[in-house]
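For this view, one protein chain was removed and the others were kept in their places.
First chain written, first letter: the chains are A and B, and each begins at residue 1.
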Amino acid sequence: MYETEKDLARSLVAGRIGRREFGRRMAALGLTATAAGSFSIAAARRAMAANFNWQAYKGQSIHLLLNKHPYADAMIADLDTFKSLTGMNVTYDIFPEDVYFDKVTAALSSRSTQYDAFMTGAYQTWQYGPAGWLVDLNDYINDASKTAPEYDWDDVTANLRASTSWSGVPGAPLGGPSSKQWAVPWGFELYCLSYNRRIFDQLKLEPAKDLPGLIEIAERIAKDAGGPYGIGVRGSRSWATIHPGYLSAYTNSGAQDFTVSNGKLTAAMNSPQSKAFNKLWVEMIQKAGPSNWATYTWYQVGTDLGAGASGMIYDADILGYFMNAGTKEAGNIAFAPITPNPQMSHPTSNVWIWSLAMSNFSGNKDAAWYFIQWATGKQHDLFGARKANLVNPVRNSVWKDPEFRARMAKNYPGYLEQFAIDSPDAKIYFTPQPLFFNATTDWAAALQQMVANQTSVDDGLDALANKIDRQLREAGIG
Amino acid sequence: MSDLAQAKLLSVPRMRRGALLPYLLTLPALLVCIGILVPFFVAVGYSMQRYNLAFPMGRSFIWFGNYIGLLTDPEFWRTVEVSLVYTVATVGIELLFGLGIALLLRDRNHLNNMISVALLLPLMTAPAIASLMWKLMTNPNFGVFSWALAQIGWPGFRWASDPHTAMLTVVLVDIWVYTPFIMILLLAGLRSLPQAPFEVARLDGVPAHFVFFRITLPMLFPYIITAALFRLLDSIQQFDIIYAMTQGGPGNSLLVFQVGAYLDFFQNTNVGRSAAELMILWAITYALSNLFVKQWYKLREKTHGAA
Partner (left out) sequence: MVRPDLLKLVLRGLALAAVVIFFLFPIFWILLMSFQTNTQILRLPPRLFFAPTLANYTALISGTLHTASGTLQITFLRNLGNSFLLSTCSVIVSLTLGVPAAYAFARFRFRLGENIAFTLLSFRFAPPLLVLLPLSLDFQQIGLSNTYVGLIWVYQLICLPLILWIVRGYFEDSSPDIEHAYRVDGHSWWRAFSRIAVPLARPGIAAAGLLAFIFAWNNFVFALILASADKQPVTVGALAFVTAAGIQYGQIAAAIVLSILPTLILALYAQRWLVEGLSLGAVKG
């Protein structure tokens, strides 16, 4: 039983009761909703402060390396909470996304002590980890003296936790035994259809259920919509072209990037399933994709959707989210999942997880961990999801939050539904290995050649597989 | 120049005020630049190692292994081909274009001076940013150039996203940015040419094209060589424009030396291969520049001796 408001608040924060229950009991004690709300925030702060010494590194400074991204903006907006909680001083360097990872590589490879923690994706840790530049954060997560009890690591979606941990052995499964947690998930995206409802209604279309249907609808839009092209997908000569919708559909079609046997990898881009799939994908781009497809990055794909130049995109759900505000087509974007393979029963969306990692050359590792656990903790995640643009949040509890759900349901039709269908099987479907960028950049280049008809799909994929096999052999992992 | 002045020029003794002086004057510059030699030799060292940052255990000396690997890689030869095509196209077209404009602006008057400064504006736009803007202007949906082409009956021009027109697009951007550089050098040259031979030619009724090919052009050669040399060095090392435009794509159609080396280091973390590529680039640049500079010296001797 609960005796006082404070007890109630503490129970709420510790997750023993839900929000509705809390509000009901608070009302029973004679307190209004707003008072109840402020109680819980104060309780959160008190709880966080009381059980665990947040002030252990008071007065210390840490320096972050951040990408210019809405997640970073959300964190900066909330940074004062962290500063007052811990008494620490936090400074940061922001670099534009186009050059961000080059800067990270330059900083880490020079063993610079300048940066303590930084933003990264999982793929980058496949290079940084084996190079010895990252700290295995399992040491911190599993240490009760260093991590606050309400951190609740298990609250982070299981697939995301697994996707950001790897043992370092090429071909070993992500999240497998003796995996090191080289980065902690912070915000993520999965891949679905974001489409322009106005154009679809105009042509009386429904979002496609599978890839052949997608091609058909895209062609209709390109022909009959009076201007916009059918479907936007990325095409630049970069790994970023392979990992979004392309790989999701590729996996769904039953293809793999590598096969692993005896610890050695073999390229599998020329498997029959891959060839069949690639023929469809190339056809889709040629018939209904953007004419400048080969220079298309995330930005062009999104900008076109927002400006009404394309009927839909098969890319990140959050890209559609960003384009639904402040653009010409704001308010017209809707979301739908897609299972590209007619024989499959569910989507197999790849994910990109923006994460936080700790530099092995940092001189303030423990202090940096305090920052990382706060930024990926419940309080900040909730703040970012509700008030800023930390979408998609990585924590299950945040997805259950009514305020967040209400916000999404109101302005982003179909988003929550698509997420419910896509997220159970959403994880990284690549095989982890240090030559990831080598392989995927060559893969994108091959795709460009196929779309431009410089080579047939079969020949292009065969050549690609041979090339990658050679690189793997030279590196000793193939 | 009067006979007396000419005689004076030839008879001016070289100042011998302390054989040490010239060395002292050039020493600071040399010292500052010598510092560059350290990273240079370090890079040479890297190029002889099998060194991938993601495989720290595999780091070892393989001497010329990287070089042999590159020279036997057909993709590398493709890189050489693309770089040379780019260099020849840009330097060649810019020289012709720049010379033409310089000839148009030859006369000293207010309008010409204003135009010559205004034409420097593209040069002042950083190539990396210029690429970004050209990307927008050639965007098939919103780009003003794409729109203009569509108006004159050429819709759907693919600019940088089609392997056949990608080279054309980046060469165009390069021409836009760097022709003013050549123009201003050649204009300076034209304006500083002695008037006497031209006056004589005019009085003698020599036809214009003869004057141009037999008088103007030969006298202009030192300038042409200097302009070509500097442009050559920049063009064969081109990074900013191509990286900003397509990162070397579509396919491998624009993968020039420095773009390839950059990607090898920063994306593939292959330090050894990256260093080897850059060393080969350096060797090519050195050889070509040597050629040009020797020419320049020869010409200088000729003009100064014949005056």
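The rule we apply is simple: a contact is a pair of C-beta atoms (placed from the backbone, for glycine too) under 8 Å apart; a residue touches a chain by one contact, two chains touch by 3 or more.
None of the values given here were measured: they were computed from a predicted structure.
**Student:** Just one of B:V32, B:I152 or B:L203 touches the chain that is missing; which is it?
**Tutor:** The missing chain is touched by B:V32.
**Student:** Spell out the interface residues on chain A facing the chain that's missing from view.
**Tutor:** Residues of chain A in contact with the hidden chain: 68-70, 73-74, 76-77, 93-99, 102-103, 106, 109-114, 298-299, 302-303, 306-307, 309, 322-323, 325-328, 330, 388-389.
**Student:** Applying the definition given at the start, please give the residues of chain B touching the unseen chain.
**Tutor:** Chain B touches the missing chain through residues 1, 5, 8-9, 12, 14-15, 17, 19, 21-23, 25-26, 28-30, 32-33, 35-36, 38-40, 42-43, 46, 100-101, 104-105, 113, 115-130, 132-134, 136-137, 141-144, 147, 176, 179-181, 184-185, 187-189, 191-196, 219-220, 222-223, 226, 230, 233, 237, 239-240, 257-258, 261-262, 265, 271, 274-275, 278-279, 281-282, 285-286, 289, 293, 297, 300, 303-304, 307.
One rule holds in what follows: only the chains that are shown with their structure count from here on.
**Student:** Averaged over CA atoms, how far is the centre of chain A from the centre of chain B? Could you give it in whole Å?
**Tutor:** 42
**Student:** Looking at the complex, which residues from chain A come into contact with chain B?
**Tutor:** Where chain A meets chain B, its residues are 101-102, 105-106, 109, 126-128, 130-132, 235-239, 290-296, 300, 304, 307, 309, 434-435, 437-438, 441, 444-446, 448-449, 452, 454, 475-476.
**Student:** Using the touch rule from the top, collect the residues of chain B that touch chain A in their complex.
**Tutor:** 52-56, 58, 135, 138-142, 156, 158-163, 245-252, 263, 265-270
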